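As you look at this complex, bear in mind that one protein chain is not there, while each of the others sits in place.
Up next, chain A:
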Amino acid sequence: MENTYSQHTEHEQADVSTKHIWKTFWILLGITVVEVALAFLHLETGFPARWVLNGIFIILTLFKAFFIVAEFMHLGHEVKNLILTILLPLLLFIWFIIAFLYDGESWKNMRKDLAPGTPKVEAPVAKPAHGGH
């Protein structure tokens, strides 16, 4: 809502606002540097474990996304109506990601089970239920 600033506050706001922009820039750059550093650490030492590392990457990515949308795109300073209108539909992604990745995982398991040379897992035969007494 910066375009609604009245004349006399304009110059005071200018400095504060520019500082804010650069602060956001340093945060984004810092997170990226941390990501790359962690990737190198993993390459060299194998630490942290792959799944931990991936979790950290996803969380840091969401952090970056938050700063870009809230500060650079200014959404954090808009009215609540607009913020919710934009963000609520994106919640669908939670379902999309869970459903599709689960589907992919199950395809992989089927491929593994049906691959040539894979021994069939025999269901334990429950004798008492079958044979007549």
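Just so we're on the same page, contacts are C-beta pairs under 8 Å (C-beta built on N, C-alpha and C of every residue); 3 or more make two chains touch, one makes a residue touch a chain; residues count from 1.
Quick note on the criterion: contacts and distances are computed from a predicted model.
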item: Missing subunit (named according to UniProt) among the choices "Rod shape-determining protein MreD", "Carbohydrate ABC transporter membrane protein 2 (CUT1 family)", "Autoinducer 2 import system permease protein LsrD" or "Cytochrome c oxidase subunit 3"; value: "Cytochrome c oxidase subunit 3"
item: Sites on chain A contacted by the missing partner chain, in the whole complex; value: 1-3, 5, 10, 14, 17-18, 21-22, 24-25, 28-29, 32, 35-36, 39-40, 43, 54, 57-58, 61, 64-65, 68-69, 71-73, 77-82, 85-86, 89-90, 92-93, 96-97, 100-101, 103-105, 107-108, 111-112
